[in-house]
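The next block holds one structure in the form of structure tokens; read it before the comments.
Missing here is one protein chain; the remaining ones are kept as they sit in the complex.
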Amino acid sequence: MNKKLHIFPKKKLANLGQPPGTLIFTGEKKVEKPKITVIDYNEKKLQEKEVKRIEECFSFKDISTVTWINIDGLHDLDITEKIGKYYNIHPLVLEDIVNTTQRPKMEDMGGHIFVTLKMLSYGEESGKIDIEQVSLVVGANFVISFQEKEGDVFNPIRERIRKNKGRVRKMGADYLAYALIDAIVDSYFSILEKFGEEIELLEDELMKNPTTEIATKIYALKNEFIFLRRSIWPLRELISGLERGESKLVKKSTLLFLRDLYDHTIQVIDSIEAYRDIISGMKDTYLSSLSNRMNEVMKVLTIIATIFIPLTFIAGIYGMNFQFMPELAWRWSYPIIWIIIGITGISMFIFFKRKRWL
Amino acid sequence: MNKKLHIFPKKKLANLGQPPGTLIFTGEKKVEKPKITVIDYNEKKLQEKEVKRIEECFSFKDISTVTWINIDGLHDLDITEKIGKYYNIHPLVLEDIVNTTQRPKMEDMGGHIFVTLKMLSYGEESGKIDIEQVSLVVGANFVISFQEKEGDVFNPIRERIRKNKGRVRKMGADYLAYALIDAIVDSYFSILEKFGEEIELLEDELMKNPTTEIATKIYALKNEFIFLRRSIWPLRELISGLERGESKLVKKSTLLFLRDLYDHTIQVIDSIEAYRDIISGMKDTYLSSLSNRMNEVMKVLTIIATIFIPLTFIAGIYGMNFQFMPELAWRWSYPIIWIIIGITGISMFIFFKRKRWL
Amino acid sequence: MNKKLHIFPKKKLANLGQPPGTLIFTGEKKVEKPKITVIDYNEKKLQEKEVKRIEECFSFKDISTVTWINIDGLHDLDITEKIGKYYNIHPLVLEDIVNTTQRPKMEDMGGHIFVTLKMLSYGEESGKIDIEQVSLVVGANFVISFQEKEGDVFNPIRERIRKNKGRVRKMGADYLAYALIDAIVDSYFSILEKFGEEIELLEDELMKNPTTEIATKIYALKNEFIFLRRSIWPLRELISGLERGESKLVKKSTLLFLRDLYDHTIQVIDSIEAYRDIISGMKDTYLSSLSNRMNEVMKVLTIIATIFIPLTFIAGIYGMNFQFMPELAWRWSYPIIWIIIGITGISMFIFFKRKRWL
Amino acid sequence: MNKKLHIFPKKKLANLGQPPGTLIFTGEKKVEKPKITVIDYNEKKLQEKEVKRIEECFSFKDISTVTWINIDGLHDLDITEKIGKYYNIHPLVLEDIVNTTQRPKMEDMGGHIFVTLKMLSYGEESGKIDIEQVSLVVGANFVISFQEKEGDVFNPIRERIRKNKGRVRKMGADYLAYALIDAIVDSYFSILEKFGEEIELLEDELMKNPTTEIATKIYALKNEFIFLRRSIWPLRELISGLERGESKLVKKSTLLFLRDLYDHTIQVIDSIEAYRDIISGMKDTYLSSLSNRMNEVMKVLTIIATIFIPLTFIAGIYGMNFQFMPELAWRWSYPIIWIIIGITGISMFIFFKRKRWL
Partner (left out) sequence: MNKKLHIFPKKKLANLGQPPGTLIFTGEKKVEKPKITVIDYNEKKLQEKEVKRIEECFSFKDISTVTWINIDGLHDLDITEKIGKYYNIHPLVLEDIVNTTQRPKMEDMGGHIFVTLKMLSYGEESGKIDIEQVSLVVGANFVISFQEKEGDVFNPIRERIRKNKGRVRKMGADYLAYALIDAIVDSYFSILEKFGEEIELLEDELMKNPTTEIATKIYALKNEFIFLRRSIWPLRELISGLERGESKLVKKSTLLFLRDLYDHTIQVIDSIEAYRDIISGMKDTYLSSLSNRMNEVMKVLTIIATIFIPLTFIAGIYGMNFQFMPELAWRWSYPIIWIIIGITGISMFIFFKRKRWL
């Protein structure tokens, strides 16, 4: 995962010095042409279509059905501006929509609620977490969702709308917005599961054979969680902001669901914190296993050196060439030397056993 | 203990993408067939029976006695749904009941209060903590408790009801709910005691002989407490939520007991925090004892090497084969060498004594 | 100190499963027979006696003088129950009184205030902190104090009452309760002073000669403070609860004294936190001094080995038995070898000087 | 970067003991002569000029256009005093303006709002962060900005005023003040980007080759962030103070922009905290890589010593000069010795392979 990109929003720099409310697309252009889809429904009717021009959606504004306009691709600022004008969205909100480095937040703008958050997905082939900003503008009878590229976690919701499953068709735009955010929060659970598996693997490896690669992986994992935390933590405030129910756009019947969503978010944040604790524990374990290794190495060295250095000294003594060394001529000197060596060796062995080095 | 399962609720993934309020059983099926028992009582009367079909319990709903329906086994969603319909329980609550990865929480749903928390038990044979989710739905004159499997910590309460001991028969459903939660919180004390014993054992071992196994145990213990904390910490909020007395289902006479329960919870949490501190102290002690060991090993090596390497050098000198080495021919060379060796050895000994290495 | 007992209230387990309000004595029986003393006074009169049966005290209840009943020894549940009945004390309070593992707390029960806290004393001979639970029931004109055994820190107060010193005789039961708590808080200062002395001693030793024993002592001290903190920290809340002045039993004239008491408690807690910081600094110092020692040991080894290993090699060269080694026959070979050895030694010495190893 | 200057405001010492409200310039004199520029505008008119004497600006005070007076250079206390007198600014505010060691803060003085904060810039050539204090006095129709020297981040705003771009010309003095603060907060993003690059470089180096220089850089970087945090953290409070909208000088239309600015500030603070976490992770990585290195060094030593010390002992044995050493005369002794050496070597090799040292 490219953590470098995540920590700091480089692209923010693009609109330094611009007047606030200036639309500047700060992400990578991830799709060629924005794709716009509309789903318009109430309990009885359902209409779903892909449109070429954003103006085709505007006719839905004044009828009482719930309209969900989804835009994949943010670089065409023209679309955003037209929506802004037609739906009367504040320029600062539009600026936030196309600036893909927003911190998750919720803004009650009176006529509509603005919500921006991060959709995370785990790129199996790349082994990286893919981050995509999703912004929602929620009005009385419409939800406009902005995504950076095609592909999202909303398909189950689309299915539920199409098949009139659950209560989504019976409820309003606020419930739809809830369902979308809920789908994103649910997807965090999958991400966390991936991390959980990675952590388990690392733990097993760490116990078996602590190498520098594992240290590097732990370090990287720790940084991933710094990033993950940054992306998810603000959700808590965001959802509790919605749940506090101060906007008349959020109906009372939806509040209960928002409370449930809030609980889920807490659960995700809780898991992140627990993982952080575990990772920091792994770091300590790695360090102590390094010390252990060193101890083991030192013991081998010390045992060998402690046994053989004195013996070599003894051998050295009788390798001296003095003319007057009576022992040299003795008949039993050589066997005695071997006996001395044997005794020394055995007593060393006992010494090390007692010190629990062997 | 299988910490891996605990930290992250894998089974949550089962209902990703489902509309909220969909009943999906996310735990392991721990019993073959759910067991349903009913205890119905007031101060004068008592009726206790096991029923086959949940419908048999419904007759108790409309009479003024307190009814405690206990269901062991959550996988039969049919039962949950029928209860939900008959007792008018919100679908989100039903979803939480059968999702065994809930964070402990309390929800005041108006007509009833929903409480979910964790019942922990220490599996003696497995050496693992067994975790079971217990959910309570508390109404004006009924308590419905959902457990994952048979076997619980509620037997003393059943006895008290049967024998009309204490005040339980004189008080309402809210007091029964309190008594059930109190029994669970009390059981945490036993769990903590087990951990306390384990920690004491580890401490003693650590002082005697710090091995890698102990480090691994400390590490595991630390992770256990991360998990324990996650399971118990939210109780604080849960019980203070009940105690705040905003629900009219909680009578004033019960508030005092809830305050007492709150104190117990604080005591449990306090103990967990204290244990965490102690465990983290053990980790430090382990690391410093590793360093100590290393020091000891190094000292032995250094003493041996420092004494014998110079001596071996001296012996090496007189092992040289130069033709003109006058000392070789001297009469007292060899004894003098031994004297030098002796002096060197003694001065080294004094040196090490002074450095407090011996 | 037996930290094992302190951290976790084992005896709590005794009343697991009992209905709340059941009196179960959970401490050790520290006295043979409870000792009951009564002091009854107002500004003019004073009566002090030891009674055999608790009923003898009850006559004081209905007269306007302040009555202080002190009970040393909790195991006679009969006494507690009679008091409870006569003074109309809630069963949960009675349960807390005889359960000696309470967390310090204050409970305003309407007709009386219940306060429980820990009296600590330093057992000179045992080197252990002795912990005793003290509970106070404070009514309009009486204070009943429960202690685990004889001997307390209240003698100066008794003296002040007897000699009509200070204002205690002029004020009511609430002031007496304040005075008792104040005496206990004051005694914490002595405990802290003991610890302060121990820490100073350890610091001095640590600087002189860091041994494993010191590490063990630091570790033990750290755990002591975990325990101390747990015992004293809740006092803050307790006293601020009293001071908030919501109970009509606490007169306005006493509030000022409670505020003063609160300041003292903060001072104690402050000191505990400061000591904790210092102890954790000592731990770091110990670790770094271990590293230092290792460095020193390694330097000695390296100096010796680095000087003598090359020299031994040179000696080894001329110990070889090749037939054609012209140097062996040279006249000045041997002196030259000594010169080489000398030069090598001196340059090594300079090398080590420069590296600041010597 | 000269961290030493930053942490502690030495120059504060200059006005120790002076009566509060005494103007004492505490910074370095960074410009020769203060430069005063005025921009006066409303939606229709624009006037921009540089003035010699501050009095020339005063005529703008009583006309309804927005006047922005910018003063580069604080050492001429005369100017500050005159402005203070004419615009009725509190002496304590004036004192804060010329004291360049202020903590960022906002003060609502009734007739005007006083804001002081830090403008940071990265000196490419010096590799140091340059810090400059900017103070704003915001009135109903004027903004007076005080800077330590020429050169700032306000040029884009000047351009927008000149070219009537964005909404700045349509709005009041409060919006201008917002725009100025926004420009400064935006500039923090550039600073953070610089640090981000530096951190990435260090990370790469750290993985490749952990040297003492890198440790020193990490240490320096950590101190930079201590300083950065100190400079930026108070902004949070500052802006939320403005946004709370209690001053009637801040119009409702500006509040939304201030909320946006607040979000930006949170984002900056968030990034700082994330970087701090990453830097502290780098420190740990450095330490563990040191241990790794040591392990590697020790392994080499141990392998060599363990192989050759026993062999040298064997050679030493047969270098002894005893007269009765039967092996010396044997025909195959020498080849057998080599075989023993070979076997020892190979078994050592296998031993080390198994221990994963090779």
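As written, the chain order gives the labels A, B, C and D, with residue 1 at the start of each chain.
Here is the rule we go by: a contact is a pair of C-beta atoms (placed from the backbone, for glycine too) under 8 Å apart; a residue touches a chain by one contact, two chains touch by 3 or more.
Because the structure is predicted, anything quoted here is derived from the model rather than measured.
Asks: Based on the whole complex, identify which of C:N88, C:N209 or C:N295 touches the chain you can't see.
Replies: Counting the whole complex, the residue in contact with the absent chain is C:N295.
Asks: Touching the absent chain in the whole complex: find that residue among C:S59, C:S190 or C:N209.
Replies: Touching the chain that is not displayed is residue C:S190.
Asks: Just name the one of D:I63, D:L201, D:V297 or D:I346 that touches the chain not displayed here.
Replies: Hidden-chain contact among the options goes to D:V297.
Asks: For the chain that got dropped from the picture, name the residues of chain D it touches.
Replies: Chain D touches the chain not shown through residues 4, 7-10, 12-13, 16-22, 90, 92, 96, 101-103, 105, 107, 209, 212, 215-216, 219, 222-223, 226-227, 230, 283, 286-287, 290-291, 293-294, 296-298, 300-301, 304-305, 308-309, 311-312, 315-316, 318-321, 325, 327-331, 333-334, 337.
Asks: What residues on chain C make contact with the chain left out of this view?
Replies: Contacting residues on chain C, toward the hidden partner: 153, 155-156, 160, 165-168, 179, 182-183, 186-187, 189-190, 192-193, 196, 200, 207, 256-257, 259-260, 263, 266-267, 270-271, 274-275, 277-278, 281, 284-285, 287-289, 291-292, 294-295, 298-299, 301-302, 305-306, 309-310, 312-313, 316-317, 319-325, 355-357.
Rule of thumb we're sticking to: only the chains that are shown with their structure count from here on.
Asks: Which whole number of Å gives the spacing of the CA centres of chain A and chain C?
Replies: Chain centres of chain A and chain C, defined by C-alpha means, are spaced 42 Å apart.
Asks: Identify all positions of chain C at which a residue touches two or more other chains, and write them in rising order.
Replies: If we look for residues of chain C contacting two or more partner chains, we find 319.
Asks: Quick one: label the inter-chain contact graph as line, ring, star, complete or other.
Replies: Looks like a simple chain-to-chain line, open at both ends.
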